[in-house]
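Apart from one protein chain that is not included, each protein chain of the complex appears where it belongs.
Per-chain numbering from 1; labels A and B assigned in written order.
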Amino acid sequence: MLQIGCPFCGARAQSEFSYERTLDSIVTLEMPANEAVRRLYARANPRGFDEELWRHAFGCRQWLVLHRHRQTHEIASVAAFDPAHR
Amino acid sequence: MSGPSRLPGGPEPTLRFTFDGVPLRGRVGDTLAAALLANGIGLVARSFKYHRPRGILSAGVEEPNALVTVGEGERREPNTRATDVYVYDGLVAHSQNRWPSLAFDLGAVNGLAARFLTAGFYYKTFFGPPSRWLLYERFIRRAAGLGKAPAEPDPDPYEHRSAFCDVLVVGGGPAGIAATRAAVQAGERVLVVEQDLAVREAIDEARVLTRTTASGVWDHGFVTLVQRLVEPGQPPAPGQPAQRLWHVRAGRVVLATGAIERPLTFAWNDRPGVMLSQAVRRYIERFKVLPGQRVVIATNNDDAYATADAIAAAGGSVVAILDSRAEKSAVARIAAHPVHTNAFPISTSGKRHHLRSVEADIGGERTRFEADLLAVSGGFTPVVHLHSQAGGALDWDEAIQAFVPGASRQAVSSVGAAAGDLPPVGIAVADLPDPKASFIDFQNDVTAADIDLAWAEGYRSVEHLKRYTTLGMATDQGKTSNMAALARLASVAGVTIPQAGLTTFRAPFTPVTLGALAGADGGGHAAPNRRLALYDRHQRLAPIWQPLGLWHRPRAYPVAGETLHQAALREARAVRTAAGIVDVSTLAKFAVVGPDAAALLESVCATGVAKLAVGRGRYTFLLREDGMVMDDGTVWRLEENRYLLTSSTGGADRMEAHLSYAHRVLAPHLRVSVVAQQEHFAGIALAGPLAKAILAELTGIAPPAHMGLAQAEIAGVAVLILAASYSGERAFELYAVASDAGAVWDAVEAATRARGGAPYGLEALEFLRIEKGHIVIGAEADGRTTPHDLQLERMLRKSGGFIGAAGLTRPALSAPDRLQLVGLTSETPIPEGAMLVTATGEPVLGHVTSAAGRVLGEGAVALGLLAGGRLRTGERLLATSPTRNQSAHVTVTAPLFYDAEGTRYRDGD
Partner (left out) sequence: MKRYSALALLKAGLTGQRGWEQAWRDPEPKKSYDIIIIGGGGHGLATAYYLAKVHGLRNIAVLEKGWIGGGNTGRNTTIVRSNYRQKPLHDLFDFALDLWEGMSDALNFNVMFSPRGALFLGHSDGDMTVLAQRGDALRCDGIDADLLTRAQVQKLVPLLDMAPDARFPIHGGLIQRRGGTARHDAVAWGYARAADALGVDVIQKCEVTGFAMTGGRVSGVATTRGPIAAGRVGICVAGNSGPVAAFAGLQLPIEAQTLQAFVTEPVKPMIDTVIMSQSLHCYISQSDKGGIVLGGDPDQFPSYAQRGLPPRIEKAAAEAIALVPALSRLRMVRCWAGTTDMSFDGSPILSALPVDGLYLNGGWCYGGFKATPASGWCYAHVLATGDTHPLAAPFAFDRFARGATIDEAGVGVLPQLR
């Protein structure tokens, strides 16, 4: 049960959040189709840090970016999602 | 006199309990184990495999042997450690895993075959067809298992609670209390948990939970605790739970979890009367019970000498101290007992399941001592489980021959014995002349010979060893067997213990009842019941309720002994010929408001939206990113920049997240807000040829044209009227704020009934929409169908720019043989879900997704998905359901069976 420091709500239990996908798998409507399909179906899936898009679904409902280690679960940073992240 | 007994003096035992039907007495504060020993009972159980007699080895949760069933009937708790239950008045306990009795157990015959039933023997035999294995299994399963579960539901409540603290101290012994005091003085909020009845010393500023075990350490200082408010089998106080599961978030965790004493390995070391030395001391000093009169002590460290002193002080006789060390330590030299160095126990012998003598090897010479108690101490193992669960490393401490906490991954530290603050041990270990009789795991009957065999057969990693022999996999999770096993493995492998390895520590530290894990969610509360705002209105009509996810919606309203089908058909006919009303409150509803509302909707809806005029609505559908139809519904333009999107009940939560994603992540520059309103508005659909007249009468306004909308009042309540039709008749969806909707329902129901109509449920709605070929999310749109598959491609917005457009370009999605939506007709009922084939035994070409009888008229209609179905109109197929023994000959048609021109809802205005 991770503790996630929501920038709007403070430190909250993981059960309030839902994981969406990695930042680099966000597919915008402007992308050409083959690029979109490629991004949709390819993941680095590292046993280390990745940039992840989460939502504080049962809290402020904002979209957040977590820089999180997938083996140790260390959360290096949590920030509100910014389109510049994509 | 021999055997265990209560020491003279002290209060009268006032608590009445029974063991195997025999009435006994215990003192307040006794564990069941202490009380049994006080009553001279040393035989309490039988081991798992060989049904060997088992007594009480320890005085704590590490107990592998003394497993009994406590409680009766619905409160029966099998596999309870007698050392971990405190006696209460009326406690009922029974021994387990024995027949016909504990003293004479036929299962012990397994022991005679022990030489054949070695570790892993079952992998090497029982070959043959699986049906034969099932036969063998019947006997194996009956012999396996320890206690018996109750048959009845659990009557007691359980509870979950949360707690937050700066410091969680696990263990209320001296080290834990010292850590608590220090933290309190530093101004930290402290929570102390202790498995036992009390902590060593109360500290006012700290919160203390007793009879509470720290079960698991998870991520980021999250710790689960299990608190016992009553003992097993005991009913909880009124209004109180039997157990609580705590979810604690701690800033840091201090583990003062102590250490567990290690038994010694020698022949017949599993006999009742062999006990851990510190346990003997505890029984004497705390419970005033002397577990034996003539005692041999076998040890490799100084701690056991305190046990010798305690025994002597209690009036017992220490016959010998067998010290495995070569030289007498300082403590040994001043001991007032016969001490033998270079001394090891070799075997025990017994009579009527109790210890009678101990054979020892003293400097190479064999000697036999008459004794009724053998207290053993092979050193102490720090309890590192929680440290390890938290990801901490373990280091090997040569002096105490144990693993101690090393580098910690989280803010978890260990103090006291748990950190390795323990007496050093002598390293010398005796040869085992009889490994077959030398037990390592007492509960699962795993011997040193089993370990030797596993090694010889190549099961050499500690994980393979464990799994092959089942050692460490009993209810005690190896607390008293892991180190002895590693020592044997190391010896056989010719490596050191740390080189031999260590298995992973996993939650729970001690077993936790499923009831506690479930908390208040057990017994039916595992999923909440979502109730309609208009529930009372429906309940008055005694409907058949239908679950839809967490919701329940009326399926039909049978009257006068009607069956479900009769009611639904009557209701559907009423809709086709007069009018009906149905509760559509559960549909997802979203207010999409702002100058860029249309742009957001067009990014998610695969149909046109932007060209919708104010006051108009249209059908729409949405795709997943991979191009599959995800949801469908309607979109309405209420005002210039205010839209309402409705979509399926089941997809409401998904849609809310989807809209948020589409806005906040994909197009945050859009000036729009989206508000989910599923529960805010109740919805009533009024449908039928008389619907327009009914609505005009109720509202006093001219009802809107098909796919138009209006605002009005019914029974004084503001109502939004959307002229959409799911049933195929002229229809209006009426939305009112949920808390006010009852009055609306009453008025509409009365007006509808007055015209010969009636409320209808989901079953009738199914009949109606199937005839109109309206797809349903979950049936036709099953998450694997594209718009083209569902004959919706003409509605796709040609300009693209919606989620899913890219996914749709993938080549296989336009393959001609894909499952495509078709209609099916038949003279006989078509089984829903049936497979479509050309003839019995031929390959499956598709399936029936939804089926119903015609509402007016004879015969059956259905929707289905058929390979290449768009080009198969007119074909004759068989809809077959082997599981229900039903079938129907069907003809493939267009998916529309009623009012193809749509005249029913255009009334020419």
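Quick note on the criterion: contacts are C-beta pairs under 8 Å (C-beta built on N, C-alpha and C of every residue); 3 or more make two chains touch, one makes a residue touch a chain.
All figures in this text were calculated on a predicted structure; none of them were measured in a lab.
Colleague: Which residue from B:A407, B:A526 or B:A613 sits in contact with the chain not drawn here?
Modeller: B:A526
Colleague: Given the contact definition stated above, which residue among B:H337, B:R356, B:R530 or B:R624 touches the chain not shown here?
Modeller: The single option touching the absent chain is B:R624.
Colleague: Have a look at B:L24, B:A66, B:A93 or B:L245 and name the one touching the chain we're not showing.
Modeller: B:L245
Colleague: I'm checking contacts with the chain that's been left out. Which of B:A507, B:L541 or B:A693 qualifies?
Modeller: Candidates B:A507, B:L541 or B:A693; residue touching the omitted chain: B:A507.
Colleague: Taking the full complex into account, what residues of chain B touch the chain not shown?
Modeller: The list for chain B reads 48, 71, 75-79, 113, 115-116, 118, 121-131, 133-134, 137, 140-142, 144-154, 160, 216, 218-219, 222, 224, 245, 247, 389, 391, 449, 453, 456-459, 461, 463-464, 467-468, 470, 473, 475, 477, 506-508, 511-515, 517-519, 521-527, 529, 546-548, 624-628, 630, 782-784, 807, 810-813, 831-835, 837, 843-844, 847, 880-884.
Colleague: Provide the residue numbers of chain A that touch the chain removed from this figure.
Modeller: On the side of chain A, residues 1, 14-15, 18-22, 37-38, 40-47, 50, 52, 70-73 touch the unshown chain.
Everything that follows uses one rule, which is that only the chains that are shown with their structure count from here on.
Colleague: Using mean C-alpha positions as chain centres, tell me how far chain A is from chain B in Å, no decimals.
Modeller: About 27 Å, centre to centre.
Colleague: For chain A, which residues are in contact with chain B within the complex?
Modeller: Residues 1-3, 13-14, 18, 20, 26-29, 31-34, 36-37, 40, 53, 55, 57, 61-63, 72-73, 81, 83, 86 of chain A touch chain B in their complex.
Colleague: Show which residues of chain B lie in contact with chain A when the two form their complex.
Modeller: Interface residues on the chain B side: 218-222, 247, 249, 391, 409, 603, 625-626, 657, 660-661, 664-669, 801-803, 805-807, 809-810.
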